[in-house]
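The complex appears here without one of its protein chains, the remainder shown in place.
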Amino acid sequence: MNERFVAEQDFYVRYAETDAQAVVHHSSYVIYMEEARSHYARSRGQSYVDFEATGHFLVVTELEVRYLAPARYGDLLRTRCWIEEMKSRKVIFAYEISNPQTGKVLVTARTIHICVDREGSLRVIPPAWRAWAD
Amino acid sequence: MNERFVAEQDFYVRYAETDAQAVVHHSSYVIYMEEARSHYARSRGQSYVDFEATGHFLVVTELEVRYLAPARYGDLLRTRCWIEEMKSRKVIFAYEISNPQTGKVLVTARTIHICVDREGSLRVIPPAWRAWAD
Amino acid sequence: MNERFVAEQDFYVRYAETDAQAVVHHSSYVIYMEEARSHYARSRGQSYVDFEATGHFLVVTELEVRYLAPARYGDLLRTRCWIEEMKSRKVIFAYEISNPQTGKVLVTARTIHICVDREGSLRVIPPAWRAWAD
Partner (left out) sequence: MNERFVAEQDFYVRYAETDAQAVVHHSSYVIYMEEARSHYARSRGQSYVDFEATGHFLVVTELEVRYLAPARYGDLLRTRCWIEEMKSRKVIFAYEISNPQTGKVLVTARTIHICVDREGSLRVIPPAWRAWAD
């Protein structure tokens, strides 16, 4: 795991992301994870915009999230995102979301994606993107 | 205004639509209004899906919302939506969002839309849709 | 499973719930599932509002979602929600989200919840609510 590329990003919780329990709504983390993937691509010098421009799309087929501790409005959060597995047509991203000021881990998660074309047919992930996992 | 067609729909506030003040977040009403427009089309026997299928898109160019009273998770809300003005390339929708159990009006609003094609060029609203305002 | 109480609800996809791939965003289903739980409570003659009013809160600790097929704006969706397991301090809800017009299952999911009080301490689920699983 030491040698894996990990994309790290800090950002503030937005008010709209909280709910009536005064904590960040559990669906908001799913969006943080997606943005962590976008940031992962940017950190590797590419953009998911360009990926889609080639007619390839990464579709989420599975989502697993464990919620360990809540976050609140105004908290600074840190997403850490890395590739857990890369196959020809499939990629698994893993995530850790923490509060960098307390060091507390709030959420751990995994998403499984397949690569499809505009018509939804399974496609091989282009080499330039598969190289992320090397 | 008596003769205007008004589309009315009741629905429950979702938990995710609330915020840390324990009330419905002000951005949620903007989504309720959009769904009220979808319901307006369905109530007139058409679907906005079909509108887009003809290559026409209604784009929001202006939004005005007045917030009079808050709503909470579990509240039943009622949207009332009607066309305030219909021109060849532009339509104004108006809204009233209330709590049907208390009768209290919570929000009044207007949205202004222009009709464009897939490239974003201004287009005349097709006659079948303009007829809504007759 | 035949004897389980299953809460079923139909609703239309809202435009805001879609994304640039022109399908329902994967995070939207997490909100549909939450609303399915709210509807489950209402279908059993209770309200989650009342649950929280007693000082008890159901917190999501785990989320698992499998995405089988996409949905689009304007689609009618059906959530089916039931209790898979009920323990003194923990409850597992299961979900199936389908398109009732095609019969196609789009999403299957589970959420694990614990019962806490306002301070976040673990609490026994009140008997009136545990009775749901009988």
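Some observations on this one:
A, B and C are the chain letters, set down in written order, and residue numbers restart from 1 in every chain.
Rule of thumb we're sticking to: a residue touches a chain if its C-beta (ideal position, glycine included) is under 8 Å from a C-beta of that chain, and two chains touch if they have at least 3 such contacts.
Fair warning: this is a prediction, and the values are worked out from it, not measured in the lab.
Which of A:D19, A:E34 or A:E96 touches the hidden chain is settled by the complete complex: it is A:E34. For subunit C, the residues touching the chain absent from view are 15-16, 18-20, 22-23, 25, 27, 72-73. Annotation for subunit A: contacts to the undisplayed chain at residues 12, 14-16, 31, 34-35, 38-39, 42, 47-49, 72-74.
As for the chain not pictured, it touches subunit B at residues 21, 26-27, 30-31, 34, 57, 59-67, 70, 120.
To be clear about the criterion, only the chains that are shown with their structure count from here on.
Subunit A and subunit C touch with mostly matching residues; of the residue numbers seen at this interface, over half occur in both copies. Taking each chain's centre as the mean of its CA atoms, A is the chain most distant from subunit B. When the CA atoms of subunit A are superposed on subunit B, the rotation angle comes to 180 degrees, reported as a multiple of 5. Distance from the subunit B centre to the subunit C centre is 27 Å, each centre being the mean of its Cα atoms. Between the CA-based centres of subunit A and subunit B the separation comes to 33 Å, rounded to the whole angstrom. Counting partner chains per residue, subunit A shows two or more touched chains at residues 27.
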